[in-house]
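Before I ask anything, here is the structure I am working with.
One protein chain is absent from this view; the other protein chains keep their places.
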Amino acid sequence: MTRLLFRAAPLTLAALVMAEPALAQEAAEPAADAVGGGTAYILNTLLFLIGGFLVMWMAAGFAMLEAGLVRSKNTSVQCIKNIGLYSIAGLMFWVVGYSIAYPGFGEDSLGLFGIAGFPYAMQGVGEADLGTGYSVASDWFFQMVFCATTASIVSGTVAERVKIVPFFLFVVVLTAVIYPVVVSWEWGGGYLDSVHGFSDFAGSTLVHSTGGWAALVGALIIGPRLGRYGADGKVNVFPGANIPLATLGTFILWLGWFGFNGASQLAMGTVGDVSDVSKIFVNTNMAAAAGVVVAIVATLVRYKKADVTMALNGALAGLVAITAEPLAPTVGQAIVIGGIGGLLPVIFVPLLDKLKIDDVVGAIPVHLVAGIWGTMIVPWTGDATFGGQAVGVLLTAVWASAASAVVWLALKYTIGVRPSEEEEMNGLDIGETGIEAYPEFARTA
Amino acid sequence: MTRLLFRAAPLTLAALVMAEPALAQEAAEPAADAVGGGTAYILNTLLFLIGGFLVMWMAAGFAMLEAGLVRSKNTSVQCIKNIGLYSIAGLMFWVVGYSIAYPGFGEDSLGLFGIAGFPYAMQGVGEADLGTGYSVASDWFFQMVFCATTASIVSGTVAERVKIVPFFLFVVVLTAVIYPVVVSWEWGGGYLDSVHGFSDFAGSTLVHSTGGWAALVGALIIGPRLGRYGADGKVNVFPGANIPLATLGTFILWLGWFGFNGASQLAMGTVGDVSDVSKIFVNTNMAAAAGVVVAIVATLVRYKKADVTMALNGALAGLVAITAEPLAPTVGQAIVIGGIGGLLPVIFVPLLDKLKIDDVVGAIPVHLVAGIWGTMIVPWTGDATFGGQAVGVLLTAVWASAASAVVWLALKYTIGVRPSEEEEMNGLDIGETGIEAYPEFARTA
Partner (left out) sequence: MTRLLFRAAPLTLAALVMAEPALAQEAAEPAADAVGGGTAYILNTLLFLIGGFLVMWMAAGFAMLEAGLVRSKNTSVQCIKNIGLYSIAGLMFWVVGYSIAYPGFGEDSLGLFGIAGFPYAMQGVGEADLGTGYSVASDWFFQMVFCATTASIVSGTVAERVKIVPFFLFVVVLTAVIYPVVVSWEWGGGYLDSVHGFSDFAGSTLVHSTGGWAALVGALIIGPRLGRYGADGKVNVFPGANIPLATLGTFILWLGWFGFNGASQLAMGTVGDVSDVSKIFVNTNMAAAAGVVVAIVATLVRYKKADVTMALNGALAGLVAITAEPLAPTVGQAIVIGGIGGLLPVIFVPLLDKLKIDDVVGAIPVHLVAGIWGTMIVPWTGDATFGGQAVGVLLTAVWASAASAVVWLALKYTIGVRPSEEEEMNGLDIGETGIEAYPEFARTA
């Protein structure tokens, strides 16, 4: 579904309802659900603002999740990467990202590449464009935080072995070009939306898989952390240094996801819209809950222990899975979609290790695998075809992987991506930021 | 006060106001505070959504509070318990909890036990039931997070000595049956509401005391942590491992409480309602503030030191105390109610230890004792009688204690509740989840 076509709709509808008493004097009693045009505009805008600050808060969630799951010697770097990537994403999405994402394709355009006028202009003080049905600044804010989320996904996978500067340079390209191009195909009204009827309500593919592909390709090109995989195929476990922080990060992400999915309804200026936002809240919550329970049961069955990091990833995978279609499913269906999502990390985390793909926080199973799962199951409950969904998944895979590979390889063979072996063994914190995360706590071993 | 009777009210009122210009051409100027029916519906729903995500966030608050107050060897288990209980609560409240809580008692019913059709049906996409005045999904979401809060209370008290699986099984029964039955008596329009005029605005008794009784009975049946009470009556202090996390948890809970109490107004589609929500915000904040100050002064007087964990518990006890009636009190009264609330942990935490009741985080003084205090003081400011309040407190005590005892005992004598002594001494993290919370930090002693 395009996020563009919506633009003129809500106010038109609302204005019609509101105008009714004026047009027909005899039908003077307004409809019980009448909402004035100005009121609808305010409420739509408010949804973007609330949704926007909730998704902005997800940046803190990723920061805490990753800070908790890396080793203490790399924690400060993970912190600066996360606040830095959120900042860069905002700046790049303003410079050019939004213009690429919402290019206003012409009639004869295939809808694959385009660019709108930039820098993106907002109205002056006190001005508002009633034709849109919401403040364009609120819309920009909401779209921007999605862009930042995509970058957050990458930082977790390639943690503990990538220097700060090349990581930020990758984020520049990801948030300025790679992600916006994907968005343009669908929410921008391009190829996937207009030709294939691809459906991705809040971004299982557009956001999470795009970030996931960028992460996977990064992990392949950069290689695993030193000592992660023994010569004999043994996987050396590098436990995360701070599980409560990782738990906090997961709760933050869960909270933020109400904004991520809920405000992707893009309007609450009608009773129907706000009711749909409510259903999205419920389905989003239940998919995550099911993901947690399934992950706990699965690890209990498989390992005789309830794995806390799998429970956290189960929540996130359930959330990613329901993101492609959080509205159409019944609650029961949402539980099934999220529950299966929660199983995916339990299966794919060890599988990636067998393939010697080193994903520090499990972002690939959570965002890429569960993102594909969520996207492909949309036809079960929503208005989409398996073929159309597959085209979207594949096109995103090809573009995001290829473009990411070009950037990671360019960085690798120019300024270099990894620190020296000695620096990596000592931890990136000392060499890269000069500030240890926990300077007073003595380390075991 | 029932939360059911409200259902049809706001829209009716609003619709009347809105309809006024239509009915009487000559009285064409709408009332200054007119709000359209559709607008009221949206605003009421929005209150549930905002309140709901704030109360959902309290799950993170409990997780951090408890993760900070247990010893580091049990921290990971506390994390998984908290994310797990929130998930289970959502699922069970969907399967059956909500139907029990809001059973729609028949006319001849005594209003003690009932069940509505389940699974709870939500409207289809784009549909809305204007008769309710809000989206039923938003209401469900808001009610569900209260159910989860009840379970969060229990996990803190019985921390560090209960295995994951029996704890989760207890949560299943608590959130599916024990809590919903209590709710049905009051907010569901049952016995306490219709016969006794019991008043519990946002749940000092229904939520906090219910959780508190379940916790107290659990602590009695499960027994204290190994080594907690010496043979000579000496209490061995087991300090919490991470005070900043506990502080964060308290701030999260304080923030969430604006949703807990504020959105329990159940409507903001009129100027009167939103003004009342505002007053609730102020009173809630001031009760907590008074609780903090009183706890600090009391510990300064008693111990010559300002006890940080008592300050945190003082905030929470103040919040619990004002929850039974956060609207009617003046600000000064709210300060008194919350201030006395903040004194209760200072008195009851050592008292419980004298009774060898081992409450790891002080949840019994905070949620049970302050919950009773808050409920019994309602007649001072609100529309209730001491007799009616006492009936509510006692009935909740009997039911929640008895039902919890049955479940805890059943678990104890079947699958067992506690780990082996060796496992408890080593910390539950190793045996139960296999993941240490802080694997790199060397321990003192």
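The chains carry the letters A and B, assigned in the order they are written, with residues numbered from 1 in each.
By our rule, contacts are C-beta pairs under 8 Å (C-beta built on N, C-alpha and C of every residue); 3 or more make two chains touch, one makes a residue touch a chain.
None of these values were measured; they are calculated from a predicted model.
Interface note for the absent chain: among B:N285, B:T323 or B:T396, the touching residue is B:N285. Screening A:S87, A:S194, A:T330 or A:T385 against the full complex identifies A:S87 as the residue touching the chain left out. Across B:V274, B:V391 or B:A405, the residue that sits in touch with the chain not pictured is B:V274.
Contact with the omitted chain, checked across A:A60, A:A288 or A:I322, is made by A:A60.
Panel shows subunit B; residues 17, 21, 28-36, 39, 43, 46, 50, 54, 71-72, 239-244, 246-248, 250-252, 254-255, 258, 262, 268-272, 274-279, 281-282, 285-286, 288-290, 292-293, 296, 300, 303, 305-309, 311-312, 315, 327-328, 330-332, 335, 438, 441-444 of it touch the chain omitted from the view.
In the full complex, the hidden chain is touched by subunit A at residues 11, 15, 18-19, 21-23, 25, 36-39, 41-42, 45-46, 48-50, 52-53, 56-57, 59-60, 63-64, 67-68, 75-77, 79-80, 82-84, 86-88, 90-91, 94, 119-120, 122-123, 125-128, 130, 135-138, 140-141, 144, 164-165, 168, 242, 245, 248, 431-442.
We adopt the following convention: only the chains that are shown with their structure count from here on.
Chain geometry summary: the mean Cα position of subunit A and that of subunit B are 31 Å apart.
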